[in-house]
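One chain of protein is taken out of this complex; the other chains stay put.
Let's look at chain A:
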Amino acid sequence: MAVQTLDISPVGRVEGDLDVRVDIENGVVTNAWTQAELFRGFEIILRDKDPQAGLVVTPRACGICGASHLTCAAWALDTAWQTEVPRNAILARNLGQLVESIQSQPRYFYGLYAIDLTNKKYRNSPFYEEAVKRFAPFTGSSYEAGVTISGKPVEIYALLGGQWPHSSYMVPGGVMCAPTLTDITRAWSLLEYFKKNWLESIWLGCSLERYEQIKTYDDFMVWLDERPEHANSDLGFYWRMGLDVGLHQYGGGVGKYVSWGYLPHEDKYQKPTIDSRNAALIMKSGVYDGATDTHVLMDQKFLRENTTHAWYDEGGADVHPFDRTTRPVQKNDIDHAGKYSWATSVRHTDVGRLEAGPFARQLIAGGRHGESWQHYDGLVLDMYKKMGGPNLHLRQIARMHETIKLYRQAEHCLREFRLNDPWYIKPKERDGRGWGATEAIRGALCHWIDVQNGKIKNYQIIAPTTWNVGPRDGAQARGPIEEALVGTPIADTSDPVEVGHVARSFDSCLVCTVHAHDRKTGKELARFRTA
């Protein structure tokens, strides 16, 4: 049996440093290992620091999801210090996070993902010429429009926090800002500008109101065929080209999904605690198991980390993050039977490895678990069932679909501010344990903090990419991206764009390197050689 081998080092356009090793047989990936290749030690830096140090340091763990880190850091301290957070502050935090996520939609889609559709592999597709016209880097019509306009939503973040990225305007007890009427009207104008010049005109080819009538897979098909503007919008075009080039045929993954939920309701989380969070969220938390078609709520107490295959010297047992000690090994040699990544493997005590991200959020939004008032949206779950389960095409569609809902929630924040009410209630500093969570655009994010004697005793972060890119766990089960890579067809080993599709569809926060190895000997072979 022929073993094809390849070595891409690196694949760009995923954030950070990642190597992936894949075994390929007969043009199909049969095994995969994901290796995170950068360690900066933020949890170690935060030890013994000021309790509020996380507000400064953690947004800088990721310049792309900084608002989401700040959200987690603030709520973690709120629960530890038992603060009261005024209604305006909840809205101002939510708005900051929303506009960061809205920013990411065009920036990620054009800048990181859609470029691959201009790959020569697709030159025989009837959509190819148009894809090049739209998505070619820097010069494509949609690329240039989308990447440039992606700076607009975060102008709203600057109105609240002074700048994006890397503000620390969310603090225990509220926010630092006290926006005025002109800040709010300016923010409205920026949202409208974004809607008119990209969201409706380029992305959807219709009004938000028309798009929002889509509730099912069949509704989506009706919308697609209804007018040429719909079919030729970037969403409509991507849908059609994605199916034409077969993106719905691979990249599925573990088939189980997690979301912490996000956007605490402004009237329901003013006295935040770890336990009361689930019932306070507009976008509910959850775990969805595709095999059994069941939804349950997610809770931080179900989370475990394992470092059997990660470059930490912390034993092989599953531990809760409050019990982590973060001891990096000194020599990070790659041993695929042993340790091979800086990412830990994260699992749910009962359900196992889970995929995080917009796809997970939308599948969970389709569940009837949670509170009756919480957000429900069955579209992506319906598509999932009609298409026979997960694939990389649907992972992308879920993200595109979410944009419209993020936009509506941002409008909600702007409507609900009461400008003469408080934005901050000064808290009393105290020792204790806290937990803050949210959904960054690329998935489930949370922070644990343990404050003792007025300083940080332990700070732990589980990022979305930790869920997705984690290595094998203590039971040797593959992580979500490792699993999603298995079964990926590779048409041309000298240009394995399919591996890029899968890695990029997760919006991994890592730069990716793919090593291919002879499956039989495990030995790395010459680059681009076909054995």
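Everything below uses one rule, namely that a contact is a pair of C-beta atoms (placed from the backbone, for glycine too) under 8 Å apart; a residue touches a chain by one contact, two chains touch by 3 or more; residues count from 1.
Definition applied: contacts and distances are computed from a predicted model.
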{"item": "Hidden subunit of the complex - UniProt protein name among \"NADH-quinone oxidoreductase subunit J\", \"Cobalt ABC transporter permease\", \"hydrogenase (acceptor)\" or \"Sarcosine oxidase subunit alpha\"", "value": "\"hydrogenase (acceptor)\""}
{"item": "Which of A:Thr71, A:Ser101 or A:Ser167 contacts the chain that the document leaves out", "value": "A:Ser167"}
{"item": "Contact residue for the chain not shown (choose from A:Ala32, A:Ala76 or A:Leu159)", "value": "A:Leu159"}
{"item": "Candidates A:Leu112, A:Val254 or A:Ile364 - the one touching the absent chain", "value": "A:Leu112"}
{"item": "Candidate in contact with the missing chain, chosen from A:Cys177, A:Ala310, A:Ala365 or A:Ile481", "value": "A:Cys177"}
{"item": "Residue among A:Asp50, A:Glu84 or A:Glu416 touching the omitted chain", "value": "A:Asp50"}
{"item": "For chain A, the residues touching the chain missing from this view", "value": "7-13, 15-17, 19, 37-42, 44-45, 48-53, 55-57, 60-64, 66, 89, 107, 111-112, 115, 137-139, 143-144, 147-148, 150-151, 154-155, 157-169, 171, 173-178, 180-181, 186, 328, 330-332, 419-420, 422-424, 426, 454-455, 500, 511, 513-514, 527-528"}
